[in-house]
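Missing here: one protein chain of the complex. Every other protein chain is in place.
Then we have chain A:
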């Protein structure tokens, strides 16, 4: 059994990372040429890690299921990336970013990791600008910033609503430079289906070429898993259709502990579900909450009139609107953290104030911002007596400049013009804070196997503040892993090439082939999507925005039964020897069916409400989350025992030496 050794360096918080870097072992450049590293996943974390490791001199192989690393789902992140630069002079600092992140994470993140993240955040911006990432700029040529939920400073760097795209293309460009040099070999349309462990160390993977169906063996001295989150366990989420848990789940089954699976972020500003045909949900950047005000009608009769189309939201008088976030949380208002905003929307909709046909939507309204910006612009242009129409036009231009692509996206999907009528939004599954447990060096409980970015249990805690995921992905990939992995690899300089014709590779390959053969030859009657949708419904209804003991117990049974039915009755068409998206989905859904059960088990054992995990039994009189620091101030790391329900709990106690634990309040 692996042990939970967090390996947090000694010494004062602010010096830990520097001290650690000064004392870990290095690998001589000539020896790096003899060391191979596999990176699975090429998003912000994997792409930046691969580029940096290759630049250092290691031989890197990257794997992604997309046709190009540039398409990883990090590309869809909209709003921005945080960095403690204090360019705005509004009092930001490394400590404040650290403080906001630990508090925003509801005190379930590791202090030392979060401090390191804050510390390197400023380097990330310097790095990306040097790579040609076109961030938004002021007229003076300097970088512009905006503010995000859960904080009181403007520390977010952005590129319109396409920040993730620009950052990913930066990492992809860095990768391309190394591919051109021959230091990265990039395997696209490949999926990792197992890890190979030799003498307790990660020594390679089994991958499937998704075009030819070929099962391939790839060896390395270390394996880095950067395959993202598992939000698609809910079927409907803001994740890309192909986002999956398989790489993480396979290493979990081989000994990597899975931490806090129930910590899943529900993002408050998504386009609501419109019907059964829906394949995924679309996020509208949280940055919209800087200028949009969230409301529902105050009176039930207005709700009904709006639902029936008899009353237009713009015609509802100001005093008949309930700006519930501004009402409940006066100091943060519409910029409360995501978990708080999501629950508040659910509370209003559950009370019958939802504004669309399904009753699951609230308004996000830009009219105040449009008029405010319009008046400002009119004044700047010397027009001190503008008409309402002029003000509106000028204001719409400003809003278009800031959020144009998001407004266009909304209009295409919903067929309504958000400049003229408020957007409808509702929370949806977005980001997973849980993931593979890692130590301070980002190593899992399997020696030589690392997990970075969203795939690890991360620095976020029970909740994630806006613009911190991009930060973590790039911090891990550019600045943390490349140092820490060297310490491990320094022991491998005499090992030589890892052979792939060993019994360990034979066995892993055999297991993969058996699973594929069993699925292809199953001859059942139900499609893979049939199971995925059913699993998603159980997850959303019973492990979603609010959970309770009874629901979670039911979920455990239902998921198990669904999994058994899957293996009996699933039908996978086509062959294993060609491009076969049904087979690809089946392999992923098989893993989601196990992960879902561990998720419910984790949520059931955690008898507290905390960040993205809201247990109905544990709430204050005002309906706020009620944390239990005395009994649950730990990371729940699960060890696989052959069946998700048999998983064994290991606890990593969290120590807060630099931050006082407080009830999180945004009032």
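Keep in mind that, in the parts below, a residue touches a chain if its C-beta (ideal position, glycine included) is under 8 Å from a C-beta of that chain, and two chains touch if they have at least 3 such contacts; residues count from 1.
FYI, contacts and distances are computed from a predicted model.
One subunit of the complex is not drawn; among "Multiple sugar transport system permease protein", "ABC transporter substrate-binding protein", "DNA polymerase IV" or "Succinate dehydrogenase/fumarate reductase iron-sulfur subunit", its UniProt record names it "Succinate dehydrogenase/fumarate reductase iron-sulfur subunit". Per the touch definition above, the residue from A:76, A:198, A:518 or A:562 contacting the chain not shown is A:76.
Within the whole complex, the absent chain has one touching residue among A:280, A:298 or A:491, and that is A:280. In the complete complex, the hidden chain is touched by one of A:166, A:287 or A:458, namely A:166. Check A:14, A:143, A:518 or A:562 against the missing chain and you find that the one touching it is A:143.
Although one chain is not drawn, its touching partners on chain A can still be listed: residues 48, 51-52, 55, 66-73, 75-76, 85, 87, 120, 123-132, 134-143, 159-160, 162, 165-166, 169, 172-174, 176-177, 179-180, 186, 188, 211, 240-242, 274-275, 277-280, 282-283, 408-409, 412-413, 415, 478-479, 527, 529, 571, 573-574, 578-582.
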